[in-house]
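Please read through the structure below; I'll follow up with questions.
Apart from one protein chain that is not included, each protein chain of the complex appears where it belongs.
Which chain is which? They are A, B and C, in the order written, and residues in each are numbered from 1.
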């Protein structure tokens, strides 16, 4: 299983904090993003944004980053701490 | 009268913290420096140094700065606070 | 190195305690301490129709925030040969005048501590997974990332590339 987390504006927009996906069908972050962007217009809007950030196992990653069973992904808007 | 102060290394070298001069003979810092540099080799050595600093009435000044009766002059080495 | 994400407030006293602890163990090696404190202002925006901030809600990615802050501190300590670095970031609901973030660096010479603090803040602003939501007199809204923050962070990367 792959765990996918959403934070801040994305969490609110999707009404989703966390979801689980079967690992088999996905080999990169891009595969997950493509799958999720087909779940509705809000989902589509998030993955369309050039500045959407992604972390794999709590480290910043890219669309090309590989993923495997057990990984934790997180999608979030640009950070605004400090 | 003009009051002349010396600080730090200069005060120690000259064994002088403060002296008074009659105002009449001096119109600029340079006049005072020339007068004092004739008082002995230690005095000469101080006014020979390019980095000797001077203040007139507690404001940084230059050799050309004018002086008048009642002024307070101070000669000191480059500052090293902070 | 001391890194913490917490709801509770902090005070600069912590910096003095932490670095005097270092001195007890290592001797009087610290010549310069620079601290940065970020606070909640009433008006975060400079636009004409200023919205008065009533509260700021700080969300974060637990686990990842701590590891990003540790990474920032480790990198700064190496890059500037710091004696020590401390980073504290608050989460939860904050109000105007509240502290948000504290960064402190100790070094032998002042320029290192200044640079390290600025580096830590610039990278934190663009890499640490915190998000601010403002509650203002006109409603709620998520704070937008500022391009000036990305430019500030980018300078360090450019500098690193030039040095290598």
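In this section, contacts are C-beta pairs under 8 Å (C-beta built on N, C-alpha and C of every residue); 3 or more make two chains touch, one makes a residue touch a chain.
Worth saying up front: this structure is predicted, and the values here are computed from it rather than measured.
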item: Partner chains on view for the chain not depicted; value: B, C
item: Touching residue (missing chain; options C:7, C:29 or C:141); value: C:29
item: Missing-partner contacts on chain C, residue numbers; value: 11-13, 15-16, 20, 23, 27-44, 96-97, 108, 110-111, 113-114, 117-118, 121, 152
item: For chain B, residues in touch with the removed chain; value: 5, 7-9, 51, 55, 58-60, 74, 76-82
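In this text, only the chains that are shown with their structure count from here on.
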item: Chain B and chain C: spacing of chain centres that average the CA atoms, whole Å; value: 48
item: Whole-Å gap between the CA centroids of chain A and chain B; value: 72
item: Chain A and chain C: spacing of chain centres that average the CA atoms, whole Å; value: 26
item: Sequence positions of chain A contacting 2 or more other chains; value: none
item: Where chain C touches two or more other chains at once, by residue number; value: none
